[in-house]
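Note that one protein chain is taken out, while the other chains of the complex remain in position.
Chains here go by letter, A and B, matching the order in which they are written, and residues are numbered from 1 within each.
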Amino acid sequence: MSLDTVKNAEQTPDAAQPWAELGLKEDEYARIREILGRRPTGAELAMYSVMWSEHCSYKSSKVHLKQFGEKAPKNDAMLVGIGENAGVVDVGQGYAVTFKVESHNHPSYIEPYQGAATGIGGIVRDILAMGARPVAVMDPLRFGAADHPDTRRVLPGIVAGIGGYGNCLGLPNIGGEVVFDSCYQGNPLVNALCVGVMKHEDIHLAKASGPGNKVILYGARTGGDGIGGVSVLASETFDDTKPTKRPAVQVGDPFQEKLLIECTLEIFREDLVAGIQDLGGAGLSCATSELASAGTGGMRIELDTVPLRDHTLSPEEILMSESQERMCAIVEPGKVDRFLEICEKWDVIATVIGEVTDGERLEIFWHGDLVVDVPPRTVAHEGPTYHRPYARPDWQDALQLDAPTAERLARPGTGAELKDALLKVAGSPNQASKAWITDQYDRFVLGNTVLSHPEDSGMIRIDEETNLGVSVATDGNGRYTKLDPYTGAQLALAEAYRNVAAGGAKPLAVSDCLNFGSPEDPDVMWQFAEATRGLADACQVLGTPVTGGNVSLYNQTGEVAIHPTPVVAVLGVIDDVTRRTPIAFGEQGQLLYLLGDTADELGGSAWSQVVHNHLGGLPPKVDLQREKLLGDILIAASRDGMVDAAHDLSDGGLAQALVESCLKGGNGARVVVPEGLDPFVFLFSESAGRAVVAVPRSEELRFNDMCGARGLPATRIGVVDGDALEVQGQFTVTLAELHEAHTGVIEALLA
Amino acid sequence: MTTRVGVVTFPGSLDDRDAQRAVRLAGAEPVALWHRDKDLHQVDAVVLPGGFSYGDYLRCGAISRFSPVMDTIIEQAKLGMPVLGICNGFQVLCESHLLPGALTRNDSLHFICRDQKLRIENAETAWTRDYSAGQEITVPLKNGEGRFVADERVLDALEAEGRIVARYLDVNPNGSYRDIAGITNAAGNVVGLMPHPEHAVEELTGPTTEGLGFFTSVLKQLVNA
Partner (left out) sequence: MARVVVDVMLKPEILDPQGQAVQRALPRLGFTGIADVRQGKRFELELEGPVDDAALARIREAAETFLANTVIEDFTVRIEEDGK
């Protein structure tokens, strides 16, 4: 069959086209015809179909995501906001930091190793495209039940993929999460975060301007990776000699990506690019249309000049290919030679594939024939918008009424029962040590890692002279969010904010990865609407704007959706990383203070899950002003040397925090239950806005004065002491027993 | 005159900047060397840093070993120039046959990153003179293919000639024969080490600062030479 050129499309207006197979709705196809004034060519149809997909166009979510902009708190630190590859934040001393969290859920279920690996590759290129040197990665992960056979298939592959790619790239992995819950069976969540650092003047944007400027594609050759659906088109355009089935799986080459990073940074240093974009989902379709759309509009591409790995690829397939480790740059003609020279130095293939024109159309040629002629905005930025119906699920009330009261769920009453519950929680897959996983990641490379897992946040030094640093924490609790999506999303933000502050850094900005089920289900859409509203409201109060992120929908098996899981990343800045606060109880004799208020809040708690396999009631209440105050106190205490350890209280409550801080420091603690507080509630409640800190005796007065003056409840609950955790009058558990319960759990299940 | 220590960057080297930092903290001047450049730019010693040169494809270090810079380094090493290969650099030294044996996949089959205790067995090499024999140190270890293997005859010879520079203590993290973490050539100027001393040079970022001794050792060696 002959090439479907624009001319051909004009002459054969009634030719049948596989728009439905490509995932377009009938009215969407009609709109494309209306925009073009004719039927689209095969290549145009391919471009529109992929760019108008949920994944690229955010068509179901964008009416809700708007709030992140509308409600954004005024924040002088924001240099680049939502809409670019990633947001950019001013961290002082001329430095800017960019960070973003993104999902790679479905590919990681199909092929765990490559799915997770290419997830890292994609987010790293996003950061690189902003002009920044990537300096660290993190991976918030969620899996099905830890003892399910499929988790045994998925988890080791994903962990090996993250390590295999990230380690080879030379980026320290400094944090993240690992959560098990049967709701993620068949829908593991593989989110990946990258942080990058640059000087203000190095910020680069994805836009193509300046007619005559060249479009350069560089990096890996283009193969048939990830073009699955588009082969519908291709199958008609070539004979039988090509592979019958195109791979849906992309394979990552971290070595190529490492070269791409070093090569691109050298190109930035010599100021050789006018605009730059990475190639991710939708490959060249996305890069060319977005660059042109954000620029002056006109671009001409000679598609047959694209270096190929597979010479049987059709123009449609080349446009759709998701081959990894590729970038697209806009370069002034006088700088092209130097650009190509640097690429040659790094063994990176680079090819001029087109140029910016003074028109307003994106024109793509195949051996001289025009195969695409579109207004780029209609492809990249003016896709469809849906107002999906949503409604509070009819089961929501019943779920919230099923509260974990003492009558509903038996609570431990005696000291022995409390000890038993503490060991059970500390040894459950969600609360147990994740060292078996995180020890497969390099946390040292680049030599700037100040804090990494299992600390509350990951912290990186960005200037060796001044000790300026940044820290990042990611959090999300699907159980809380299922109980109340509005509050659950706020709790995710509150926890990440608290984690950053606990390390001593000042929270500045947010990136989010919103993992939900099908938007076509009004229940799910309600969860999404509530969670985004909650998050936008909370960001406003905390003064931390959302700078970017990603939405992942359709995470469900049949009719059953995952728990709504907004994962929130908070970025903070610390002027002097040597003042950071670790979680370890490092010195005997230091005084333990519990900051914040503890109420009977067990809905969605770790205890209710581990001991009773129960989910019901309401999640802990959120008091954002209190979170802010707690954050301020933690940061001041760190800066002024008033605390030597701080650990945020979240899942598993105080009990879990004590276990982790004792084990990390190799010191025990003697703790007293404050008067009027039930020992069980004291140990296992998950009330928000709390942290436990270790205060040197010499600082007690000053610390107490500060908390008193600012109005933050601070209760002295004990002392770092001995080699056991003792809750006076209740039980004593040795560090050896804790270690035995807390470690080895994951490998026993999965190794 | 400041001592100049070259740090080679191969495509895929990762810990090159870290090695440069360690050289600087030890009081020497780090000099970046590029794999395509045969010229060593008057350096007094060379570090082959960790990483995944050429993606560790084919075999770790196998492609780097044929780079132009290695031709000169092999030549100079044979004439006595101090050369330290860390992790991937150790693999390059074995592939170059400057050191015997080979490094293979960890017995756990997993990449492993941990704080590792070592015992310095030979404190007379160019890179270990600042330690004392039997001294125990803790430095980071991170590798996927760090299991040192060689035939019995070679292992016995290494033992007999005191060419085992460091051994793993407490835990053998990768299944290395005879707990070997590092070895030297007969002359003591070429050392290969699987763990990463360059990541234990600052209180802030390393588990200890006990790795600095490798870099201060070579300074003394050169000053005294």
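A few points about this structure:
The working rule: contacts are C-beta pairs under 8 Å (C-beta built on N, C-alpha and C of every residue); 3 or more make two chains touch, one makes a residue touch a chain.
Computed from a predicted structure; not experimentally measured.
In the complete complex, the hidden chain is touched by one of A:Asp225, A:Glu262, A:Asp442 or A:Asp721, namely A:Asp225.
The residue from A:Glu111, A:Asp181 or A:Glu363 that touches the chain not shown here is A:Glu111.
Touching the chain that is not shown, out of A:Gln256, A:Gln431, A:Asn448 or A:Thr743: A:Gln256 (per the contact rule at the top).
Between the chain not shown and the residues A:Lys7, A:Lys25, A:Lys66 or A:Arg309, the one that touches is A:Arg309.
The residue touching the chain not shown here, chosen from B:Ile63, B:Val83, B:Ala126 or B:Leu141, is B:Ile63.
By the touch definition given at the top, chain A reaches the unshown chain through residues 110-111, 114, 220, 223-225, 243, 245-247, 249-256, 309-310, 323-324, 347. For chain B, the list of residues touching the undisplayed chain reads 54-55, 57-58, 63, 66.
Everything below uses one rule, namely that only the chains that are shown with their structure count from here on.
Inter-chain centre distance (chain A to chain B, centres taken as mean C-alpha positions): 36 Å. Across the complex, chain B is touched by residues 160, 163-164, 167-170, 253-256, 258-259, 346-347, 438-450, 461, 464, 577-578 of chain A. Those residues of chain B lying in contact with chain A across their complex are 11-12, 14-15, 17-18, 21, 50-52, 54-57, 110-114, 140, 142, 144, 196, 198-199, 202, 204-206.
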